[in-house]
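In what follows, a single structure is set out as structure tokens and then discussed.
As you look at this complex, bear in mind that one protein chain is not there, while each of the others sits in place.
To keep things simple, chains are lettered A and B as they appear, and every chain counts its residues starting from 1.
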Amino acid sequence: MANLIPVAKTVGSNKIVPTISIPYPLGNPDTSKEQQWKLRYHRVGVALDALTTDIKEQTVFTVKI
Amino acid sequence: MRLELGNFHVKDIVFGEFTSFKDGVLTINKEEALSIVKEDEDITEADLLIVKPGDEVRLVPVKEAIEPRCRVSGGPVFPGVTGELLQVGNGRTHALKECSVLVVGKHWGGFQDGLIDMSGEGAKYTYYSQLKNIVLVADTNEEFEKREQQKKNRALRWAGMRLSEYIGSCVKDLEPEEIETFDLDPVTKRSTDINNLPSMVLVLQPQSQMEESGYNDLNYGWDCNHMVPTFMHPNEVLDGAMISGSFMPCSSKWSTYDFQNFPTIKRLYKEHGKTLNFLGVIMSNLNVALEQKERSAQFVAQLAKSLGADGAIVAEEGYGNPDADFIACIVALEDAGVKTVGLTNECTGRDGASQPLVSLDEKADAIVSCGNVSELIKLPPMKTVVGELQSLARDGLSGGWEGDEKLGSSVKEDGSIIMENNAMFCGDQVVGWSTKTMKDF
Partner (left out) sequence: MKKAILYLNQFFGQIGGEDKADFAPVIKEGLVGPATELDKKLNNAQVTHTIICGDNFMGSNQDEAVETILGFLEDKEFDIFFAGPAFQAGRYGNACGVICKAVKEKFGVPVISSMHIENPGVEMFKKDVYIFKGGHSAAKMRKDIKTIAKFGDKLLNNENLLPAEDEGYFPRGIRHQVWLDSNTPASDRVVDMLIKKLNGETFETELPIPKADRVPIASPIKDLSKATIALVNTGGIVPVDNPDRIQSASATRWGRYDISSMERLKSGEFKTIHAGFDPAAADADPNVILPLDALRVYEKEGKIGKVHEYFYSTVGTGTTQAEAARMGKEMSEYLKEANVDGVILVST
């Protein structure tokens, strides 16, 4: 789970789930606690599903929140 | 815009009764100068020293370097920072050359601070060992950040700017020994001869990655974190629009002196009208989120394209994740058909075996490289230390450490040191001074 997708790609990560920034990957402090939680719960879920996904090449998984 | 920089070449600096410049000798009234420093009540202790190339002096923690200057037509040297906001880059500014005001913490350092050796093996690692320096060593009451690794260094940096303006003002009414003229016609009002030359822009990515204010480089006093890339006249950069911040491993940092003297801008002026049509500067920034990085790259590419640039130079003030801003910007420019050359340093590790930039792309096929931030440097003790040597080990300087399994502390009992290039004050000189490069072994 990384914000800097180009860096994750360059170092050879195969399964990449985007996060929102460097200092706060999974919860923007300018948003409400509820919004932060929704985003974090969703993206961690995407990462868990990514672990079960069979891929053939470097893949950036899509997030909805 | 037409900027006249009136140069006064300083051959010696002494303390004396009147702050003045005569026959190459800069005399400073120490008491008066210190009273300017202490105008800010946050400054609790302050002293002034003069150090020259060859002196057996080690300075640490160094926070800032500034060229003493004055604005002949009146107004602050750093508008929006040390005084009211006004447009710079036009008119006459006087400068005391071959010298700088260096600001050194009396005790406390931080991630962004660096080291300068004025002589010996260590002198080659920083540009400032070649200058005659007026050193302000001071302490402040900024208790909130005394033990913090990241320091804004506000009181000290502003004291340095006030001091440089005070010293610079002594040449306000004198006739300079030489005048450098920087003159660019508006982009659409240039002669056919110039318009027929390949045109280019200089893209600068000053450090702006802290979201809290007080750490980033400022553009006319405005936090570079809060801007999208904009078009600027190179004279503005040379004439005090930009000041250095207080965040970034020190060898990657651009001091205010670096901005005032930006060697790459000066070289582009030399080529303008001969081999190149220098359109101007696109002032970009460095960001912490991918979307922000991409937005800046997109703005830069659009500005370059709209200006009709055939080429671009992109320079970054930093390494690590800023490499992603740097590479994204180069890729965006190349994708827009703008032939681009990058200017940066690298982080290949103490053993040299690590990937040079954290983000890479085959489109970045032309890069000038100014050094390895993590090169290990051992230096013998120095007769005199100005500041506090322990700060290198104790205070989290980017190239120092308190304990390392193999190397021990950065500061040894005999006063010798072992450090990474990271903590050499503005050591990689990406603004263009650097005579270092990187080679494969």
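Rule of thumb we're sticking to: a residue touches a chain if its C-beta (ideal position, glycine included) is under 8 Å from a C-beta of that chain, and two chains touch if they have at least 3 such contacts.
Every value quoted in this text rests on a predicted model; they were computed, and no experiment measured them.
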Residue among B:Met161, B:Ala364 or B:Val386 touching the omitted chain: B:Ala364
Of B:Asp12, B:Asp185 or B:Glu212, the one touching the omitted chain in the full complex: B:Glu212
On chain B, residues whose C-beta touches the chain left out of the figure: 111, 124, 149-150, 198, 200, 209-212, 249, 263-264, 266-268, 271, 275-276, 288, 310-313, 315, 319-321, 339-344, 346-357, 360-362, 364-375, 396, 398, 401, 403-405, 420-422, 429-441
Interface with the undisplayed chain - residues on chain A: 1-4, 7-14, 19, 22-29, 36-37, 40-41, 43-45, 47-49, 51-57
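FYI, only the chains that are shown with their structure count from here on.
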For chain A paired with chain B, centre-to-centre distance based on mean C-alpha positions, whole Å: 36
Complex interface listing, chain A residues touching chain B: 3-7, 10-11, 18, 20-23
Sites on chain B touched by chain A in the complex: 211, 288-290, 293, 321, 323-324, 327-328, 355, 358-361
